[in-house]
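I have a structure here, written as structure tokens, and I will follow up with some questions on it.
And now, subunit A:
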Amino acid sequence: MKKINIIFSSLLLAASLLVTSIAQAKDIKIGVSFRMLSDVGYKHGELIQDTVAEWNSSGGINGKKVDLILYNDECKSEKGVANATKLAYQDNVHVIIGSSCSSVTLPMVPVITKAKVPQIIPHSTSSKITLQGSEWIFRVPVSSRFYKIVQAKFTAENAGTKIAHIYVPDQASMDFSKSMIAYVKDEYGVDPVYEAQAGEKETDFRSYLLKAKATNPDALVCSGLVDETVRCLVQSYEVGIPKSVARVANSVASKVEVPTNAGKAAVGVSYAAAFAASDTRPIAKKFVKHIKSRYGVVPGHDFSQMEDLLTMLKPALEKAEKRFSGDLASDRKAVRDSIAGITNFTGLASGPISFCAAGTPECRDGNRTPVMIEYTKGGKNWKTKVAGTVTFNASAGL
Partner candidate 1 sequence: MLLKTNKLMKAFGGLKAINKVDFELPANEIRGIIGPNGSGKSTFFNLVSGVYEPDPGSYIEFDGKDITNEPPHKVGELGLARTFQLLRLYQDMSVINNVMSGYHTLVPYNFIDAVTGRKKIWDQEKVIKEEMMELLSFVGLADYAELNASELSGGQRRLLVLARAIAGKPKLLMLDEPAAGLSPVNVDNLMKILMRLKEKYGLTLIIIEHILKVVMDTCSKVTVLDHGEKIAEGAPSQIKDDNAVIEAYLGKKMDDEEMRKALAV
Partner candidate 2 sequence: MDKFKEIIRQYPFLGFIIAFIILMLIPSVFFTDLYQSHLASLICINIIVAAGLNIVKGFCGQVTVGHVGIYAVGSYTAGCMFLYLGSSLWLTLPAAILIAGLFGVAFAIPSFRLEGPYLALATLGGGEAIRLFIENGDFFMSTYGISNISQPVIFGVPFDTPDKYYYIAMPVMLIAIYFSFSVLRSSVGRAFMAVREDPISAAASGINVKKHKMLAFVLSAMFAGGAGAVYAHLPPGYIHPNNYTVIEMVTFLAMVVFGGLGHIWGGIIGAIIITIVYDLTRPLYEYQLFIFGLTIVFTILFMPKGIGGFIDKYFIDRRFKTKTGAMSK
């Protein structure tokens, strides 16, 4: 008797779940999967929830309510794949937002491609993601293929093409210098005026710096890990390389140890980013103030990219909704096409973002304008300013 009761009540429960899911089928569903581990991670989640709540309270998408389904993938591909599969096949979402780590977004792409659900990336930068050729993936952040050559382009355009390279035998440091050398050679046909690979664990770069100095370069590249970069920068002033020679470091320059430890020698060193809190545009200032007051943190590029993503997604959804037929597959296609139609979106990103129909990196790496941030003061109370932006053509770095 008891067993029958249990079976009966569970059937009832299943039926009621079914009914509610049918009732909800009319809403527009957005699924989210990204890393929400730390305090800041949760705040990204809150940003999405608050934004969607605002949409809903101001009439939703053409009067339709937006359902938000938020999952955490902890930066683990196993969870990301499961989330994508669940969102695509069980939660029946119209569009997926995700993810943070490239190693999670990468395997999500084949999943959503097979399921034919559009996905729009808030954070992952790996160029491999869009190289897979999926028509269902869109990227808001700047692709790593641009980051890889942005210093080269920025230096050549702003300082000159007479460049001296000193790098340490670490893989990343060597790659940075080599790809910079290749870029300048390809674009300008110029070889470096000086190139030296320091020895393993070497801490005194002065002999290299003196030789570099003798070549009278426009720019000096110190490519190493944090410590080596700092030493190289400081020693470059010790050997008397003038201030007018631009100092260039690889992406370690964005770590706080560089300005803190290099002190004055860090001034003028720049790094590429997707967003700078020191951005002086009114839209950026307003956003920084808003995030600070609401979530108590200074927003980095992860906040700004999520904000841009949501801002461009809303009108795209509105446009797509007009073509909704109630059939999930065709509605998803409508959303995809509508996102692919976004051109020249201007938001917090330093340049316009444009997508197009083909499933190629040219079409789907929509943001091609990293911003260069430069140290204006070193030491503990280091300061930065926006030094400028670099805009790439769609096929750069491929």
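Selection criteria: all candidates are chains of the complex that A comes from, given by their letters.
Quick note on the criterion: contacts are C-beta pairs under 8 Å (C-beta built on N, C-alpha and C of every residue); 3 or more make two chains touch, one makes a residue touch a chain; residues count from 1.
Quick caveat: nothing in here was measured; it's all calculated off a predicted structure.
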| item | value |
| --- | --- |
| Subunit A: touching candidate in this complex (1 or 2) | 2 |
| Sites on subunit A touched by candidate 2 in the complex | 36, 42, 69-72, 74-78, 81-83, 85-86, 88-90, 101-103, 106-107, 109-111, 114-115, 126, 128 |
